[in-house]
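The structure is given below, and queries will be raised subsequently.
Here the complex is missing a single protein chain, while all its other protein chains stay put.
Read from first to last, the chains carry the letters A and B; within each, the first residue is number 1.
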Amino acid sequence: MEILIQQLFNGLTIGSVYSLVALGLTLVYGILHIPNFAHGALYMMGGYITLMMMVNYGLHYWPAILVSVLAVGLIGVLMERLVFHPLRNAPPIHDKIAAIGILLFLEAFAQYVWGAEYQTMPSPYGQVVQLFGLTFTMQRLLIIVSAIVVMLLLYMFLKKTFTGATIIAMSQDRDGANLVGINTSRVAILTFLISGGLAAIASSLAAPINLVFPGMGHLVILKAFVIIILGGMGSIPGAIVGGYILGFSESLGATYISNDYKDIIAFILLVIILSIKPTGLFAKGGH
Amino acid sequence: MFLETRNLTKRFGGLTAVNNVDFSIEQGKINAIIGPNGAGKSTFFNLMSGFHSPSSGKVFFKGQDITSLPSNKIAKLGIARTFQTTNLFEQSTVLDNVIVGHRLRTKSTLIDAIFRTPRLKHEEEQCREKAMEVIEFAGLKKVEDKLVGSLTQEEKKRTAFALALATDPEIVFLDEPAAGVNPEETEGLAELMEKMVQNSITVCLIEHKMRMIMKLADKIMVLNYGEKIAEGTPEEIRNNPTVIKAYLGGSASA
């Protein structure tokens, strides 16, 4: 029983990280219909920038994250402007290849600048907490709480502000949004900014319990894709719920099935889903 | 009956786009479907040509139920169609675009391709000849070696016609064939359609250009809000009060 609760808590932690990454991915997909294969590289850059700010510039954890969010958001914006915007009318295979190009570049860049070694991120919240007879590290609690706060803020931004409303409008109907005078370029930029920022927060939160290395985005991005297919491409609640579902399945799978194969769970899940429903769960019906 | 629909209905979620439509196409004639914007013409058209499957109802072609057949099998039965956006391969020549149109009448496989069998050579020749024939028919002889991307809108439409004709169809469905084409060119396309009928190919089209339809069609069906409101010769349609009301009530700009 205790193991179960411990694993559920772990699932909640991993799920929070997954949800944040998947949110950024699903926002971009919903609004621009781009499956951003380079999103994992943004996640990786986020981890490194936070680490660099803390180690090289002696910043505290939180300001370091802030810098990282801004920097990665900016990288996202550059990606949109320099690559995806020029390709918006190209055949669908092109934006995927372009994204892969960016991914390869950013990984090589990280390796060039920061080296290929696995690095640990010192967290000011390493202390262990006893709660209901279970032991947690503060960092894990922090991940869960921060993720929920970020999601709430994002929700409020999308629902309560005008800018947020335009993003929602555009995700529902791009041409329509254009017709009613929404500046789609501006929305695209904003979306990439938010998407990059979310990736940076996710990796900065997760880095102290994982490690920082150039390939750290690989599995995460794949799983994020699985999540947004699970939750419906472009759906915001879907990304959140999907993230937690995957987090729980993995942490339970690792304990009760096999730790070696826990990473496969997500992919098997996806293969099964797409085998049954080729357009993903909750696909929007045809016109 | 040549091609007919019975109680054809299509729903999208709560919306009924096509409601219980019975319609029959007359062989060897030009049949047209018209209606105000959003009347469900395109949906009906896609159902009838077998491109989408209906929520209920059936489509029969020469007595055979084709409702649930996939589009490629429907094409083999002799039903061809064009798209409003021609969907052609722009970086390739007219001839190369049209050659593949006769592929469905050939049998050669991957193995034939790898070993360059006599069957493949024979069938390639057959496809090329067919393509030349329909290109000539569609009046594209002069541009057959040009890239489709460099053609005028009207020539693209003709290429799309030619591609459809290369499948050896008995009936051709044309989705707004004259959209985006100027009046003189529309005239030319209308002539081409008449030429098809003279060559015993039945034509069925949806179109916005009323003047053209009234002059061209032998039989017209009018849809409004997904339901059939009239059917008959152009003369009958012109004088039908329900049709007049529908057009005046909706968008009269046809």
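Criterion: a contact is a pair of C-beta atoms (placed from the backbone, for glycine too) under 8 Å apart; a residue touches a chain by one contact, two chains touch by 3 or more.
Note that contacts and distances are computed from a predicted model.
**Student:** So one subunit is absent here. Using its UniProt record, which name fits best from "CoA-transferase subunit beta", "Heme exporter protein C", "Amino acid/amide ABC transporter membrane protein 2 (HAAT family)" or "Phosphoribosylformylglycinamidine synthase subunit PurL"?
**Tutor:** "Amino acid/amide ABC transporter membrane protein 2 (HAAT family)"
**Student:** Please pick, from B:Leu3, B:Ile30, B:Ile66 or B:Leu120, the residue that touches the omitted chain in the full complex.
**Tutor:** Selected residue, touching the omitted chain: B:Leu120.
**Student:** I need the residue numbers on chain B that touch the omitted chain, in ascending order.
**Tutor:** Those residues of chain B that touch the unshown chain are 49, 51, 70-73, 75-76, 80-81, 83, 87-89, 92, 96, 99-101, 103-104, 106, 108-110, 112-116, 120, 123-124, 127, 139, 142, 150, 152, 154-155, 163-164, 166-167, 184-185, 188, 191-192.
**Student:** Provide the residue numbers of chain A that touch the chain removed from this figure.
**Tutor:** With respect to the unshown chain, the touching residues of chain A are 35, 37, 83, 86-87, 90-94, 96-98, 100-109, 111-112, 116, 218-219, 222, 225-226, 229, 260-261, 263-264, 266-268, 270-271, 274-275, 278-280.
In this text, only the chains that are shown with their structure count from here on.
**Student:** Distance-wise, how many Å sit between the C-alpha centres of chain A and chain B, to the nearest whole number?
**Tutor:** So the centroids are 46 Å from each other.
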